[in-house]
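Below is the structure I would like to discuss, written out as structure tokens.
All protein chains but one are shown at their positions in the complex.
All chains are identified by letter, namely A, B and C, in their written order; residue positions are counted from 1 within each chain.
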Amino acid sequence: MSTADPTEPVKLTMARSINTALRDAMTADPTVVVFGEDVGPLGGVFRVTDGLTAQFGDRRCFDTPLAESGIVGTAVGMAMNGLRPVVEMQFDAFAYPAFEQIASHVAKFGNRTSGRMRLPMVIRVPYAGGIGGVEHHCDSSEAYYAHTAGLTVVAPATNADAYGLLRAAIESPDPVVFLEPKKHYFTKEEVNTAVPVPPIGRAVLRRPGADVTLIAYGPTVPVALAAAAEAEGLDVGVVDLRSIVPFDDETVCAQVRRTGRAVVVAEAPGFASVASEIAARVSERCFHHLEAPVRRVTGFDVPYPPPKLEQHHLPGVDRVLDAIDTLGWEDAA
Amino acid sequence: MSTADPTEPVKLTMARSINTALRDAMTADPTVVVFGEDVGPLGGVFRVTDGLTAQFGDRRCFDTPLAESGIVGTAVGMAMNGLRPVVEMQFDAFAYPAFEQIASHVAKFGNRTSGRMRLPMVIRVPYAGGIGGVEHHCDSSEAYYAHTAGLTVVAPATNADAYGLLRAAIESPDPVVFLEPKKHYFTKEEVNTAVPVPPIGRAVLRRPGADVTLIAYGPTVPVALAAAAEAEGLDVGVVDLRSIVPFDDETVCAQVRRTGRAVVVAEAPGFASVASEIAARVSERCFHHLEAPVRRVTGFDVPYPPPKLEQHHLPGVDRVLDAIDTLGWEDAA
Amino acid sequence: MPDRQETVRLLEPDGTAVPGAELPAPARLLEGYRALVRARRLNEQAGALVRQGRLAVYPSSRGQEACQVAAAMVLSGADWLFPTYRDTAAIVARGVDPVEVLTMLRGDRHCGYDVAAHRVAPQATPLATQLLHAVGVAHAARLKDEPTVVMALCGDGATSEGDFHEALNFAAVFRAPVVFLVQNNKYAISVPLHRQSAAARLADKAVGYGMPGVRVDGNDLAALLSVLDDAVDRAGAGEGPTLVEADTYRMEAHTNADDAGRYRDESEVASWAGRDPLRRVRAWLTGAGHLDAAAEQAVADDAEAMAAALRTGIAAEGPVDPEELFAHVYAHPTPQLREQRDLLRAELEVTP
Partner (left out) sequence: MPDRQETVRLLEPDGTAVPGAELPAPARLLEGYRALVRARRLNEQAGALVRQGRLAVYPSSRGQEACQVAAAMVLSGADWLFPTYRDTAAIVARGVDPVEVLTMLRGDRHCGYDVAAHRVAPQATPLATQLLHAVGVAHAARLKDEPTVVMALCGDGATSEGDFHEALNFAAVFRAPVVFLVQNNKYAISVPLHRQSAAARLADKAVGYGMPGVRVDGNDLAALLSVLDDAVDRAGAGEGPTLVEADTYRMEAHTNADDAGRYRDESEVASWAGRDPLRRVRAWLTGAGHLDAAAEQAVADDAEAMAAALRTGIAAEGPVDPEELFAHVYAHPTPQLREQRDLLRAELEVTP
């Protein structure tokens, strides 16, 4: 049941890529344990943990009672006692009951003990929208974690990164919030599981471009790429952050300085968000290179809407193109 | 036990100003009820609810069992049934257990019911640091609320605003998170309780200035004012936001456009924070007026430190002055 | 209050009355039977609408209809009902138009009915959170000296959440007029009861809060009416909350999106088919001469009419105004939301 020939890239869905990462991590390290709601025999509501209980047994992958604070709090204790828990929050908004455990303990424990005891644990969150879900199933909750000092916050956009970054997250000595763009769970892409585990904290230029830089992460990377492809007469680059904390200022700023124009694309409501942070730091650090204000194309400052309205809420290609249009091209050479 | 002669301003501490606002609101409106941990006979650990049970009885001001989600969740139901609950979270970090109730219900209920039922309730949070408190007693948690669409987020900096804005918050048809800078609870200032209840959402220029604008709210307003007074050879203005959501772009941007330079001063860790939002919007909206990048002077991206280190963590006057120094004065006339 | 050890049952699965049982009045059981048939029909119709792509998803209460109906029947107009996503049938039994309830699952809005008018809270998704709201409504009624009782529903899985604990404790300390009805349908999605709790009975959780706990056969409408009537009376009399555990079973998968074959045997499901809540009331009513073929036909016609109206109503799908995104977030949209609305408005003027 392990990965096919690991030297060859294979086509996998994102759900399967994550499943493979869990499987490979559990094989490599007997201290890795997976638990949460419905992750056992059912294999998770998105089948991300499919087959893990069958392969590794009920002590390595198991269902818990239905309580998210309980799941995260128990994981804290297990990490204190030598295990590497990887827990699943069933949906973004259902991680909120665990917020105190995350903000007051998970994030602070290593610092509290002056580094004498750290918490190697991963909190997986299927997150963001675009699946026509009912309320509470589509929140983009990354700002809550990114603002909480002590957490590492990772948001893969590709299946290869979902695999690689999850392996890295599980190996991290510190707690990682791992945000899985659930709308891409069933998209297939090539994944090579034989490549070395990448470091966390490096953004990547997904598409070079000389005129504008689009900055995105997780579910909006494909949106940014599509917008870049559609932008007429402009050479648009796309940076995929991959990790929100730590933040890769170097890669982001190098690209923005090159283009002098930037648009941040993110699904979460824009106010006091990760997009605000990106816009603020790019505006500050690239000030003398900017030809136009940094624009943000984000979700509106509203609760995630019912399915019939989500297409109006989510930052789509047109809205990104409109934002690019406002970047003061009249002054441009 | 009511306010003295209401036509005359009196000297009150911030704790007493808030106490007076609660008292006056309870007198004016019999549906206002106050509850939380230790708010009854004890009068709250900061004595903010002192005497309310004695004056209004145990049905209007009462202690609850020790459970913050319980307090906020019960308040939701009480607001659904015609009351105006004003609840106290004992300290900032002890509001985290209520996070799910706040993010998934308090913030979303009016929208969920298409406005057919709104939740008039106030969550009072003694917040931020500077009191030499042990861990969990000094968090600046405003970003969590400000990012959550549907909440109104207010942070008074003066005792007069603490009185007036709390009256306004209690009268609001929507839920308000009311952030009280606990380090100023025992500072005395003149308060005139006879002035009309102010609207929420208006910033105020606390100090005019032609060269730089400092933007602050809550506990950092006095820091900004002190820095402005100390800045040598520069005319430094200070905007006090008062309300974070809604945000007063008009007042803030008018002042920044006038000065062309701005520094945001806030206690919370800076990453993905309210300060990020301010810097991002000011950078975007005032782009063509800016002579220098918008700087942020904020808490570091670390868990709130132990008492002996807090002076190094908190944004103080010197750090604000240093930031002002970086605003590209060499290019200035 | 019944003894801690027993499970209250008034009608045996075959419809014979338990010896000595004090049954509700026949007219009430007949009314209940009509509601049960409607509830069953509602579950079937909603399932069909999902298969036709008209609804996104539907969590069926098939097998739990007696709980659904009893929860609504024991309430007066002044009382409140707090349902979950699974309790559509209870809301309909309270008198709300099924079309209004299901527009939520058609994707139009988060809650399609008028919460205040019906005194039915929005269907709660975040588990156990609504129990606290129920306590708040009840406590407010008590503070205002209003004769309101609140019926709060949740599942066996939800009893594990911290909010369940806080709600029961607040209710007990406040002596709030609330009845907690736990529909123990044996599963939380795929997780069976024994991995949810090590307690012998969920009703025993009441002990730790100092409130009475009763376990009732959740497929016995007569027993449910009797137990819930008592609990509602007790709450109304100022004696505080009651925890009622209904022993029932989720006959279908968690929702249509779920694959129950991954975690339970068909034989288990089949064994519960023998305890069907409709059949036993029907058997008793028929046996006691309160339900003849004509009456049975009227009951079926009534349910069928409801299903037809539901099909029509759900099919009569109109567009949702995109500006609804912004209209209700605050009583008065903030300047920021007005700006964002204007942006969307401009976009829609270009490509409507």
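Operating definition for what follows: a residue touches a chain if its C-beta (ideal position, glycine included) is under 8 Å from a C-beta of that chain, and two chains touch if they have at least 3 such contacts.
Please read all numbers here as calculations on a predicted model, not as lab measurements.
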Original post:
Can you list the shown chains that the absent chain is in touch with?
Top reply: A, B, C
Original post:
If the hidden chain were put back, which of C:R28, C:R54, C:K144 or C:R195 would touch it?
Top reply: C:R195
Subject >> From B:G43, B:G150 or B:P293, residue that would touch the chain that is not displayed >> reply: B:G43
**OP:** Taking the full complex into account, find the residue in C:L181, C:M211 or C:A307 that is in contact with the omitted chain.
**Re:** C:M211
**OP:** Touching the absent chain in the whole complex: find that residue among B:P173, B:P306 or B:G328.
**Re:** B:P306
Original post:
Which parts of subunit B are in contact with the chain that was left out?
Top reply: 37-38, 40-43, 45, 63-67, 69-70, 93-94, 96-97, 132-137, 271, 300-303, 305-309, 312-313, 318-319, 322
Original post:
In the complete complex, which positions of subunit A touch the hidden chain?
Top reply: 33, 59, 64-65, 67, 69-70, 72-83, 85, 97, 100-101, 104-105, 108-118, 149-150, 152, 172-174, 201, 245-250
**OP:** Against the chain that's been left off, what residues of subunit C make contact? List them.
**Re:** 160-166, 169, 172-173, 175, 195-200, 204-211, 240
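Following the convention adopted for this analysis, only the chains that are shown with their structure count from here on.
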**OP:** Specify the chain most distant from subunit C by Cα centroid.
**Re:** B
Original post:
In whole angstrom, how far does the Cα centroid of subunit A sit from the Cα centroid of subunit C?
Top reply: 36
Original post:
If you average the Cα atoms of subunit B and of subunit C to get two centres, how far apart are those centres in Å?
Top reply: 40
Original post:
Between subunit A and subunit B, what's the gap in Å when you average each chain's C-alpha atoms?
Top reply: 31
**OP:** Would you mind listing the residues of subunit B that make contact with two or more other chains?
**Re:** 69, 97, 100, 104, 108, 111-112, 149-150, 245, 247
Original post:
subunit C: which residues touch two or more other chains?
Top reply: 109-110, 126, 162-163, 324, 329, 334, 336
